[in-house]
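With one protein chain removed, the remaining protein chains of the complex are shown where they sit.
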Amino acid sequence: MTASKISSRSTIVSLLIGAVLVVLLGARINSLENYTFARVVQDFLNALTLGSLYALIALGYTMVYGIIRLINFAHGEIFMLGSYFAFYAMTLTPLPWAISLLVTVLLGGTVLLVLRSLFNLEEPKRTFVLSLIIFGGTFFLLTFRKMGWVEGLALSMLATGVAGVLLEAVAYKPLRGAPRESMLITAIAASFFLQNFGQLVFGARVRGFNAQTILNKPLNFHIGPETVYFTGILVVVPLITALLLWVLNMFVSRTRLGKAMRATAQDAEVAQMMGVNVNQVIALTFFIGSILAAAAGVMYAIRFGQIHPLMGLMPGIKAFTAAVIGGIGSLPGAVLGGLLLGFIEIYVVSLFPTLSAYKDVFAFVLLILILLFRPSGLVGEDLTEKV
Amino acid sequence: MRDYLLTLVSVGLAALALYFLTVSEGSSGLLSALTLIFIWGIAAISLNLINGQLGILSLGHHGFMLIGGYVTALLMLPARERRPFRTRLLSDWARNHLDLDKWLRGLGLDVLANSIDAKFIIALFIAGLAAALLGIIVGAPSLRLKGDYLAIVTFGFGEIVRLLPNAPEVASFTNGPLGIKGIPGAAGTIWWTFLALLLVLWFFSRLKFSSYGRAFEGIREDEIAAEAMGVNLAYHKILAFTISAFFAGVSGGLYASYLQSVDTQTFNFFVTFFLLVAISLGGLGSITGALLGTAIVVLVRVYGGFLEQPNPAWVGYLSGAVLMLAAFGFSAYIRKARRLRPVIEPKHFIFGAVGAALLIVTIAFFKQPWMQQTVQFFGMRKMLLAVILILIMIYRREGVMGRAEFSWKLIFGPREDIPTDEQRQQDAWLSNPDLNPGLKEEGDDDASA
Partner (left out) sequence: MRKSLLLAVLVILGSFAFAQVKIGVNLELSGRFAAIGNQTLNGIKVAHMQMPKVLGQDVQLVICDDETTREGSIACAQRFVNEGVVGVLGAISSSMSIPAAEVLQDAGIIMISTSSTNPQTTQIGEYIFRMAYTDDFQGKLAAAYVIKDLGAKRVAVFRQIDDDYSYGLAGFFDATAKKLGAKTLIQDFVANTVDFTAQLNNIRGFKPDAIYYSGFCAEGAPFMKQLREQGFTQQVIGADASDDPQCPEGAGAAFDGWIFTGFATPNLIPDPEAKKRAEAFKAKYFAAIKDAKPGDFNGFVLAGADSYNVLVAAIKKAGTTDIKAVRDALANMEHYPGVSGDITYKGTDGTPKDRTIGFYQYKVKSASDWNKIELFGKSTAEVQ
């Protein structure tokens, strides 16, 4: 969304800091016994997975902030909704055909309406084909087989995207033009609403998310005498994240709608004057951000095996911290921030076991430091208006 | 003069009413609700100073309250003689040195050391000071940052303070995540909180109508103009944070005494959210509004329990359907009355559609077992609070009172919409051409110069 202008002075400073850190870490690794190369690899894989999940959620935060300068506190709850939609898709199917029909009509209808408005699909032929795919596909999936994690993921992404668009339409759109503090307060209220709505509708119990897939089979390999224990999910998550990032990048840089998004992020008024439908772009931003959060939600659920309505709180805050660290408003910044935060979390706890109680405190301290001393983040541009 | 008398009389009446409540049976529910209103009211008024009067969104208030609560707990705890085993919670250092009794006796103030009330006042004061220290630290970034970035920084501070007592290094003071239990509830908590609230109301109303208050509001309206007029931004901002934090700490201490225990979960972000709803509902920038909003919100929280009773599931579906359809109908009615087009907005149509769908589902599947089973409606009160806040933000951002304050003029003052006799006479004189030769009549305008 924003160009990354890194001044040469700050680059040198960051490189110096990085070098010092590497030396310190090396010394620490040497001093620890039992810290074999296998452990390094193990931690690396764990950190990569966790970082990718944070990156996916952080992208949603950063995209919304880039366009309407709103910190969408409710994004963590979108993440939670994603896991729950997939959970219900996987456990409730196959549905009896009457209920399946009802759900298809309701869900499919909503999805169709939203997609039409998002992607300018006014042509009857395109609409007909799309509706055929959506209705037919949904009905087929719901009625005839028990959904596996892939179908669950796809359905959940679609449904959560729509949920994100609805959230924006109901809670944020009426406040366009209001002072930013009001929008922030509304976002916080929306977050609490969704949390408790989730508790009401999904039940406050923790639910087990058992994907029963190849992802959970152990794929251990040996490095020397030690074993590295990991399951398929540790490979799949970074791969899916990379795929989604690539698709997103293509979309933002190559398509017309993507260009419209970038224009709106730079200056909404001028973009509107140039003929961009700003409402549509904002709705599209929420749609894409929610899709990514849903993907993160499903993969998080598979990785840790359980979901509950309040699961979005901490990952949401951490992902937001990641977005700020990387540079809020910048897509590569969000990814960088997410990976960085994941690595810091895993490695600090691994190398300094006594500090594990402070795991969450780190994220907040980093957040405050970055906001105070480099509000533009590591990759973002200099935001003089903030200071 | 009349205003002072009226205020005194009403305070006296309120105190009398409270006294009757304390001695009458079966009113302990109302009493504890009132105590909560007073405690949260103090916290809300202190938050209102920053969010409302100064215009800076601060989301870290729960941190100040937590510090106040823990400091009060630590200072009051050794005074508890009834439960000797409790002192095992604190490390020896804390038990031997962090003892208010000892300090007072050391200073020769034995008479104070023997009175639990005096100790409570001192403990609250020290708690407020500790929170004020944190307030200075949290206020410092406000000099560099603005708007939502600053809000996030305050949120970060609030969360850091919330997580700190869990750390192993300070666990010997704070008993780690288990929290401190068995804090003596100060004798007659309702009176303590009532007095504290009166003090807070007096202090903040004096502050609001003083030069400091005007400076705060000037900073809220336009910082640069205020600075140009000679308002020292740094001094006033940090002052506001410090004062707000002090009273938040006091309120935290009162809450700790009310609950008779503290732990990090008691003062989590939901507390700040709760206070935000209270002051937004009442009116950002108004002290009366903060108190009013707190009263409403606390009553919802205390008496809303009936919303969360176990009921058959169809009750939930039916009430959801009724609410949605009512909202849809209401919005359509308002739009028709105000002659807005289109009468049925697409967004509101969704509410109607969902409501109708829920109704159909309720009727169609009424006999099904999953409709008839009893379900507990968790989280209804919090959801209600969130919905209230969203509705306020969308439809009436200034809340109930806006920035206005309560004053006796509203009740007893002269009515400014009805003309007084004097005004009537003057109007008659002005509009009577005989008495007022210079008056121009209608139609007599061609010759005007």
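All chains are identified by letter, namely A and B, in their written order; residue positions are counted from 1 within each chain.
Keep in mind that, in the parts below, contacts are C-beta pairs under 8 Å (C-beta built on N, C-alpha and C of every residue); 3 or more make two chains touch, one makes a residue touch a chain.
If you're wondering where the values come from, they're calculated on a predicted model, not measured in any experiment.
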Fill in the blank from the handout: Touching the hidden chain, out of B:9, B:143 or B:178, is B:178
Fill in the blank from the handout: Residues on chain A facing the left-out chain by the touch rule are 33-34, 39, 43, 46, 50, 199, 203-208, 210, 212, 218, 220, 227, 229-231, 304-306, 308, 310, 314, 346, 349-350, 353, 356-357, 359
Problem - Residue numbers in chain B that touch the chain omitted from display - result: 26, 28-29, 32, 83, 85, 166, 176-179, 181-182, 185, 259-261, 263-266, 302, 305, 308-310, 369, 376, 378-379
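In this section, only the chains that are shown with their structure count from here on.
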Completion exercise
Per the C-alpha means, the centres of chain A and chain B lie apart by a whole-Å value of 34
Practice task
Would you tell me which residues of chain A are touching chain B in their complex?
Solution key: 69, 71, 106, 166, 169-171, 173-175, 178, 180-182, 184-186, 188-190, 192-193, 195-197, 199-200, 204, 317, 324, 354, 357-358, 360-361, 364-365, 367-368, 371-372, 375, 386-387
Practice task
Please name which positions on chain B make contact with chain A in the complex.
Solution key: 57, 59, 141, 144-149, 151-153, 156-157, 159-160, 163-164, 166-168, 270, 273, 276-277, 280, 316, 347, 350, 357, 377-380, 382-383, 385-387, 389-390, 393-394, 397
